[in-house]
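Let me begin by presenting the structure, written as structure tokens, before commenting on it.
Other chains dropped; remaining ones untouched in position.
Chain lettering (A and B) follows the sequence in which the chains are written, and residue indices restart at 1 in each chain.
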Amino acid sequence: MGNGEKLKEECGVFGAFSLSSLVAFNIYYGLQALQHRGQESAGIAVYDGEKVNCIKGLGLATEVFNKGNLKVLEGKMGIGHVRYSTTGSNDIVNAQPLVANFRKEYMALAHNGNLINAEELRNQLEDEGRIFQTTSDSEIILHLIAKNFQKGLIEAIQETMRQIKGSYALVILTDHKLIGVRDVNSIRPLCIGKKGDTYFLASESCAFDVIGAKLIRDVEAGEIVAIDKNGINSFRLEVEEKKMPCVFEYIYFARPDSVIDGKSVYFTRLEMGKRLAIESPIEADLVVPVPDSGVAAARGYSLQSGIPMGEGLIKNKYIGRTFIAPDQKDRETGVKIKLNVLKELVKSKKIVLIDDSIVRGTTMKRLVNLLKSGGAKEVHVRISSPPVKYSCYFGIDTPTKKELIGARMSVEEIRKAIGADSLHFLSIEGLKKNIGLESICTGCFDGNYPLEVSKGKSKYLFEKK
Amino acid sequence: MGNGEKLKEECGVFGAFSLSSLVAFNIYYGLQALQHRGQESAGIAVYDGEKVNCIKGLGLATEVFNKGNLKVLEGKMGIGHVRYSTTGSNDIVNAQPLVANFRKEYMALAHNGNLINAEELRNQLEDEGRIFQTTSDSEIILHLIAKNFQKGLIEAIQETMRQIKGSYALVILTDHKLIGVRDVNSIRPLCIGKKGDTYFLASESCAFDVIGAKLIRDVEAGEIVAIDKNGINSFRLEVEEKKMPCVFEYIYFARPDSVIDGKSVYFTRLEMGKRLAIESPIEADLVVPVPDSGVAAARGYSLQSGIPMGEGLIKNKYIGRTFIAPDQKDRETGVKIKLNVLKELVKSKKIVLIDDSIVRGTTMKRLVNLLKSGGAKEVHVRISSPPVKYSCYFGIDTPTKKELIGARMSVEEIRKAIGADSLHFLSIEGLKKNIGLESICTGCFDGNYPLEVSKGKSKYLFEKK
């Protein structure tokens, strides 16, 4: 729940191509539905028949856009992006979509993911005399497409895909087409929707629901889908794909009402909770979820175990991103501003406290303390994913290894550190076998990444020379 | 959930008196915890030993206050107020606390409630040549205290209480005392907390939890509590009190983690849900709450009926108060921006949909439709309170009678209007007898008000001449 207490998804992307309707408002509603994927900046680029107009700004989509500026974005094809930004001074420069102009063509691009060979590619491009105006690896993709453009758009994208390594779900807007691309490991999600004569692309299917569109299918690993007035065309790389979608989309990032690669996020979480109850049963009086991240798993745990569930922690709905933090010495207040314990409910009870993951451990420690100070007799913590032990190089903002409590301590040590009466994490095996997530990336748990990562790599290499 | 779809509480009040600590930050955290009672304006007044400094503004407490202006409010005693405002142009003028200066004394006042004889009192005061600078009935209270002040502060307040009729939970700040007052029917809540040598007053006990204070007791009907360096003194009116606290605090307004007049709000809601299951049982597959207002009652219904509960409706956490509403013709999108149906969960199921109340009925109709379009086989609506049929004159913003669907239609007609397969409201008897709310005001359900209300009265009488 707290800042720094959850892994952070880095972006959400959205695209729309219509034969008959203006798309800016639908892109805006789509970005709102994807807002959980990034709250630092929002942007929309629309092709108006002559040129691409782009508006982006810092903040939520509701803060960046209003009726006035959405009306300026007049056109039937466009893309949007929400971003969780990672650096300070030059945020707005790195906001997306990126818009470029070359060979009389306009191109706008929005990217969710992270390239692991960005440094090599950028050095190479700079050696050719090309200039970069952002510190974002997404600009590399733009350059590579431009460089190969004389081969044709699709071929240029294919050639780019052969060169870039890492995770990428891309939506690209050109003068004539809306294009969606997913990397050969399909690490980050991307799906296709339709309503009437309008096609949509989105990071998650929940963005289709809000505008009344239907989920058609997911973009597949290594696939390029090109949407124009003749409909959808699909192109493939001639390489072998190896599906390894990010498991954390199911664990925490994605909205429960989304369906990713054919699996309901809510039901997957429910199953994780059930499995957790099988792996680590306990006699207790009440299952309490950490709001909102632990709710679905808690329900699963409750259904499987028969222990009733209750709202032992109550969230203040009116605390936004900005509030005045109390003094250092008064850290407890920081948690209580957001969450309060329902003393009447937890008093003298044995509690099973459920959350999706533990990153640094500081918030979980405060929650256990909050429940105990509210009168709970025992607090047994159950986590619906394995301990996070490794950094992610594929689009998730993980703290350094030494900040990860799972990398520093054994489960028993963590239990002591957070003051719980017992602690259990879901097993990797349970996650893969029992929940049916066979082909997933579990790099953050076991270091097995879809692609080999050079040592000492950091994805923010351009931001600190 | 939607604007205009819920009755609106009008205010929250908070007060602090300390022997040793500055109070502005604690008042700020208290107001944040009471933010659900009013989001339109926030204000804090602090006595600095010489004079009262007051800062108020439109918006949430987090928007009005920052570290800089809270530091300006230096002092050991102060009060705060959050307000749901009801008029347009001159909002800020009506924001509270009101600050007045008379006979070398400073006085600041924050009021939750509504006077029903405001017009008569104001006419009388104006006839005496007194001037009013706001359209708020709270200013009348200030005038009456000032007018009777030569009798002494407590006597002046008692004399004022003899003259004003209606609901009022007041916190008053003077040069030497912090005072709390509750009307003789104790319609609006007010309670006392303590931490170290600091006393607090608040509309709800959840505001004490956030700052680590303990709930001592509620201010009683007709009681004046005066807090100064010697501790708490209690004063009474010599009239007979008749406790009739507002039932809607339990049904919807108050936070579930508050305890009002000795009863836990969460447990009262749980009981309402259980009673609802007894009054109107049904065979079904899934209990679905309307988030967040129906959650506690749904849990009660599920526990009593044995039907499992599930998150069939998913809320977008990032939609704040301001967002761009879709066109009139596209009303469905308006609901979907805030809530999405979890199709995988509700598909082909018989659903019991639980909410706390129905006001106009338009949102409930859309939610039933949303569930059905998501594949629900049947939708049975259960409401954990009786139909709202009468306007409130005691501090709640109710629509006009003809906008209240409960006043216009029978239950069966409402069922048809909202498209539900069955509909049941909790009975008044069930509410009173079975849940133990014997002495409450049920005026909005049956027109039985604690005090007689003149016909044709409107509480905003000063705003439209």
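Quick notes on this one:
Just so it is clear, a contact is a pair of C-beta atoms (placed from the backbone, for glycine too) under 8 Å apart; a residue touches a chain by one contact, two chains touch by 3 or more.
Keep in mind that this is a model prediction, so the values were computed, not measured.
Every protein chain here shares one sequence; 2 sit in place, and the complete assembly counts 4 copies in total.
We take it that only the chains that are shown with their structure count from here on.
Remark: chain A residues 25, 28-29, 32-33, 35-36, 39, 60, 62, 65-67, 70, 206, 209-212, 255-257, 259, 264, 266-267, 292, 295-296, 299, 303, 308-311, 314, 316-320, 322-324, 326, 332-333, 336-337, 340-345 touch chain B in the complex.
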